[in-house]
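Left out: one protein chain. Kept in place: all the others.
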Amino acid sequence: MGRLFAVTVTVIALVSAAIFALHTWWLPIDISAHGRRIDSQLNETMIVAGILFVAAQLALAFFVWRFSERGGVRSTRPIKPFPGGAAPMVVIATILVGIEILVLTFVGSKVWASVYQTPAPAGALQIDVLAEQFAFYARYAGPDGKFGGMHPDLMNDATQNFFGLDPANDTTARDDIVVGSLVIPVDQAVELRLHTKDVGHSFYVPELRIQQDFVPGMVIPLHFTATKTGKYELVCTQLCGLGHYNMRAYVEVKSQAEFAQWLKAQAAAL
Amino acid sequence: MSTTIAPPPPALPIARVATGSGGPGGSHVAETGVWIGIGTICMSFAALTSALVVRASGAPDWQHLRLPSLLYVNTVALLASSVTLELARRRLAAIALYATLLLGLLFVLGQVLAWRQLLLQQQSLASGPSSAFFYVFTVLHALHVLGGLCGLVYVQRRRGAGVLSAATYKAAALYWHFMAVLWLYLLLLLTIRG
Partner (left out) sequence: MTHVATPHTHAPPQSWLRRHVFSVDHKVIGRQYLDLALVAVFTGMLLSWLMRFHLGWPDTAVPGLGKLAPTGAAGGVITPEYYLELMTMHGTIMVFFVLTTAPFAGFGNFLLPIQVGAEDMAFPRINMMSFWVTLLAFLVLIAAFFVGDGPPLSGWTAYAPLSAVGKDAGPGQGSGQTLWAISILIFCVAQLLGALNFIATTLDLRTKGMSLARLPFATWAWFITAVIALVAFAVLMPACILLILDRVAGTSFFIPAGLVISDRLQPHMGGSPLLWQHLFWFFGHPEVYIAILPGFGIVSQILPVFARKPLLGPRVFVTCLVAIAFLSYTVWGHHMFLSGMNPFSATLFSVPTLVITIPAAIITLLWIGTVYGARLRLTSASLFALGFVSVFVSGGLSGFFLAQPSTDIYLHGTYFVVAHFHFVMGVAAMFGIFAGTYFWFPKMFGRMMSETLGKWHFWLTFIGVYAIFMPMHYLGLAGNVRRYSAFTDDYLQPLIPLHRFITIAALFTGAVQLIFLYNLIRSRVRGPKAPDNPWEATTLEWSTSSPPPHDNFGGRRPVVSHGPDEYGAPGPRDYVMQADS
């Protein structure tokens, strides 16, 4: 029975670890300027956690194999205390895990800071993103470079006034471009301002390695730079109601020229 | 070399101090219980206090609530009840215990009147955050006071039957004094932050 336990634990541990190591299922490609650092942080954590995982499971398996009674026969073998008592365990755990924590925190907090604690670089493209049950909308300032004010009482899906703009009284709102997908230029910093009309949502683009909640009553800035053109999915990761699973939009990363053209075409169509 | 016995686990240093009481132990469980209860209640009100602080900061809709002056009368009643309870405990005088019960009841009634006054001034739970917090704090406190009154009635009945232990009496008094302290804290909080 002890051997069966040992073999089962070993097989489970090795198979699980192998699937991680082989990247059978893994992160999609990274298309952001900061993503490489997140990926390397993840990889490093994976290696350390993987080693601890396999080591702990195998130690457990080995000891159970070695020290369990066979075939239900009462063993009379004298028991042996662990060499050195509990002290080595405390030392091993504190040093191994402790160093790891120091390293991960030191490196990791820099990664985090570069995404969330630094303001967007000057000249970043400003885009407003509005989340509502169950869709995302993006708004560009239009030729005047100014965003019109948002008025909750004017928000109306039927008239497509998602942002609650008031073009009749607000001249800056007249040329605002509102679209149902997020179109951004490649290799240029983008700063989003996240608004939600109703409940909490979240902004998640796996390829961009970015995630941020929308919080009712708050406008939350978020900045990043995309490095590859293409069409990616933006999905909602905060439970927001029955359509949560279906709340998404596309992120289209265009070359800077194409983007400028697209923006012009949108403005002209107003 | 082979050790046949694992060394018996070394005794913890605390062993000498805190040996199991072995006795009935019941003598001070009531007091322990009340202390634990006080800890819990403090935690709950601390949570509400931090909720108030968070809610008040940066909310444009926060208006200071003028507390009804009746509250100060109630405060006097509650404090007086603590004094009479101590008198009752020292002298074991029944009359002082009844006075405590009466003053406690007056406090609760006074609170009810204060709520009514506020309601007449259109200050309801829903009318704004400061009044909402006022009701939450004072109602919760009043419920705890009612609980304390039940405890005192129990004490009175045990006393009447001649089976009241000093420890139980002490525990009940501890809780009752804590109600007064908690009320003073709430009054202060609602005066400055409410």
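Labels for the chains are A and B, by order of writing; each one numbers its residues from 1.
Basically, contacts are C-beta pairs under 8 Å (C-beta built on N, C-alpha and C of every residue); 3 or more make two chains touch, one makes a residue touch a chain.
These numbers were taken from a predicted model, which means no experiment stands behind them.
Q: Taking the whole complex into account, name the chains on display that the unshown chain touches.
A: A, B
Q: Touching the missing chain, which residues of chain A?
A: Chain A touches the missing chain through residues 1-2, 4-5, 8-9, 12, 16, 19-20, 24-28, 37-38, 41-42, 45-46, 48-49, 52-53, 56-57, 59-60, 63-64, 67-69, 74-75, 77-82, 85-86, 89-90, 92-94, 96-98, 100-101, 104-105, 107-109, 111-112, 115-117, 132-133, 152-153, 155-158, 164, 197-200, 202, 204, 206, 209-218, 220, 233, 235-246, 248.
Q: Given the full complex, what residues of chain B touch the hidden partner chain?
A: That gives, for chain B, the contact residues 4-6, 8-12, 14-16, 18-26, 28-29, 32-33, 36-37, 39-41, 43-45, 47-48, 51, 54-55, 59-62, 125-126, 128-129, 132, 136, 140, 165.
Simple rule for what comes next: only the chains that are shown with their structure count from here on.
Q: For chain A and chain B, what's the span in angstrom between their mean Cα positions?
A: Averaging C-alpha atoms per chain gives centres 46 Å apart.
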